[in-house]
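The complex appears here minus one protein chain, its other protein chains still in place.
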Amino acid sequence: MNARTTTRTLARRGAPLLLALVLLAVPYSTLDVPVLLPGPLNSPGTLQLIAVCLLFAGFALSYDLLFGRTGLLSFGHALYIAVGSYTTNIAVTRGGWSLGAALALTAAVGLVLPAVIGAVALRVNGIAFAMVTLAVAQLGSIIVLSDPDGRTGGEEGLALGGAGVPAFLSGVANTVNLYWLALGYAALVALAIAWSVASEPGRVWAAIRENERRVTVLGLPVLRFRLMAYVLASLLATLGGAVHLLVMGGSTPQITTSDFTLGLLVMVVLGGAGSRWGAILGGVLYTFLDHRLAALGTSGAVADLPAVLRAPLSEPLFLLGALFVLAVYFLPGGLAGLAGRLRPARDGAP
Amino acid sequence: MNDTTAAAPLLELADVHVRIAGSHILQGIGFSVPAQGVTALLGRNGAGKTTTVKAILGLVPRTGSIKVGGVETVGRPTHAIVRLGLGYAPEDRGIFAGLTVAENLRLAERGGEPRYDLVHELFPELRKRAGQRAGTLSGGQQQMVAIGRTLLNENRILLVDEPTKGLAPRIVTEVAEALERAASAVPILLVEQNLHLVRRIAGRVVVVEQGAVAHAGGADLLEDAARTRELLGVGRAR
Partner (left out) sequence: MSTIVLLALTGLGLGALYFLIASGLSLIFGLADVLNFAHGLFLAVGAYGTWWAAGHLPGAGASGAGFWLAVLFGVAAGALAGVLVELVLIRPLYARPIEQVLVTVGLGLAGVALLRAVWGSDPRQFPKPSWAAGTTGVLGAQVPNDRFLLIGAAAVVLVALLAFLRRTRYGLVVRAGVEDRAMVAALGINVRVAFTLVFAIGGAAAALAGALGGVYFGNVTPGQGGSLLIFAFIVVVIGGMGSVPGSAVAAVLVGLVQQFANYYTGAGVGEASVVLLLAAVLLARPAGLAGRTA
C-alpha cells in the first residue's frame, strides 16, 4: 500500500517533469517517425506541428476551465482567441505598434471585454448562457468578415507584418522560437489553471458545477465566482490568440467561427472534461489528427480505397466528429477517464 | 375478507430502495394495498411517502419488487405501468397550466369509454370551466381536475398524494366526498396529512419512517391519540 502510494506520488509528480524534459529536448532531436510526423523532430515542419498542438492544448485547457471545472457551457470561446489574434495583429500590422505595446493592449482588452460580456451573459444559466455566448461570438465573426475600414482583411484574413514583428519570430529558420513560445504558453495556461482550481475560488467553481443551489444557499455570490472563471478563461484564450497569430503568421476569420469553439468542446470532452490531463490530451490529439489525417487522406493506403470509403476518410472533421460521438457513448470521462479506469487503484480526485 | 378478490393484494411492495443524487430515500420499504378501500400512507415530512408513490409509478429509479395485480413493474417504463390501471393525482397536482380543463381531461383518456358523466357529476365546475386554461384555476379547482383525471378511466387503483394540501375547508369536504365515493369502486392509496380525513375514509394505514414501514394495520390505530402522536410526531391529533 505504502509502496504503491509512493509510486503514485512519483507518477503524479514525475509525469509532468518527464513531459517537460521531453518537450524541452524536442528541438535538439533528429528522431524521425515516418508516417506520423512530416519530418525529423527538429525540422521546421514538425516543430510547427507540435507548436500548434501545444497551442491548442492551451486553448482546450482554458475552455475546460469553463466547461469542465465550472460547468459553464460556452459556445463563444473562439471569440477571445480571435480578439487576441486580431487585436495584436491590427495594432502591429495596421497601427505599426511594437509587439510589446500590442500585447499590452491585447491583455487589457482580454481583461475588460470578458468582464463586460460575462457580466451580462452570466445573468442567465445553462442553455440560455450557451446561446448568448454563441450569439456574441457570431457578432464578432460578422464584424471580422465585414472588414470594417479594411482593418481585418475580411475573408482573406490579415497576414502579420510591419516593423513591430521581431526578427527572431519570423521566417522558417526561426520556427524553433515559435515552438518555445507555444510551449511557454501551454505551460503558462496549465500552471495558471492548476493554481486557480486549487485556490479558494477554484473550490467554489467545483461546488457550483456540482450543485449550484447549494452554493447559493451557503450565501456565496455564484455570479461573481462564475465571472471570475469566465474572465480568467477568456484572458488565457486572448493571450493564446496572440500566440496563435505569431505561430500562424496571421489571423484568419476561421478562428472566429462557432465551429472553432465546437472544436474546443470536442477536444475537452474527448480528452476528459474537468481532469488534469484530459484537455491537454484532447487538444493535442485533435489538432494532430486534424493536421495529419489530411496527409493520411492523400496517402497511398487511402487512395487505393473505393471512392465510397475514400471520400469520408479524406475529411478529418468527419472522422473527428464520428470519433467524438463514439466517445460520448463509450468513453464517459474521455481518454483521461479511460486511463483512470484501467488503473483501478488510482485515488478518486482528479 | 371472505371475498376472493380481496384476498390477493392489488399492490405489493417488497424491499424497495430508492437512491436519488446520493441520498438513500427509501430503505427497503414493503407493504401491500388490498383490493378495496382506502389505505393511507402516513409519516412525517421527508419520511418518503411521495417517493414511495413515485417509485410505484416508475418516476424515480428504484430496486426491489413492486407488483400491481401480480405483475412485476420494476424495470418497466412509467406509461406501461400506468396502463396496468393506475390513476395518479400528484402532490403538486400535475396540471398542465397552458392546456384547458377539457384538454387536461382529454389527455388522460386511455381508450375504452371515458367516464365524463362520473367526473362531471362529482365536479360540476369542471364542465362549466371546460374551456378555461387550467393555469388560471384556483387550487381547489386544479385538484378537481387532478382527481377527475384519475376517475376518467376505469382504474384498478388510485394513487392520490396530499389532495387537500393548501385547500380551503369547504373544498376539502368536497374533495373528501369525491374520494369516498371513488373508494367505493376502486382501492386508493392515499398520502394525507389531514388525520381527520384519514380517520373518515381510510380503512388501513401504513406509517413510513425514514424510508421504511414503521407500522401497518387498521385505521383504528389512529383512535389512540397518544399512539398517533408517537408514530407521526404530530402535536395535535384532532
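First chain written, first letter: the chains are A and B, and each begins at residue 1.
Please note the rule applied: a residue touches a chain if its C-beta (ideal position, glycine included) is under 8 Å from a C-beta of that chain, and two chains touch if they have at least 3 such contacts.
Worth saying up front: this structure is predicted, and the values here are computed from it rather than measured.
Chemist: Which is it among A:Leu24, A:Ala108 or A:Ala128 that touches the chain not included here?
Modeler: Answering carefully, the residue with contact to the hidden chain is A:Ala128.
Chemist: Would you indicate which residue among B:Arg110, B:Arg181, B:Arg199 or B:His215 is in contact with the undisplayed chain?
Modeler: B:Arg110
Chemist: Could you please point out the subunit B residues that touch the chain left off the display?
Modeler: 57, 59, 77-80, 82-83, 86, 88, 90, 94, 96-99, 103, 106-108, 110, 149
Chemist: On subunit A, where is the contact patch with the chain that was removed from view?
Modeler: Contacting residues on subunit A, toward the hidden partner: 73, 120, 123-124, 127-128, 130-132, 134-136, 138-139, 142-143, 146, 148, 257-259, 262-263, 265-266, 269, 311-312, 314-322, 324-325, 328-329, 332.
One rule holds in what follows: only the chains that are shown with their structure count from here on.
Chemist: Just the number, please: Cα centre separation of subunit A and subunit B in whole Å.
Modeler: That gives a centre separation of 54 Å.
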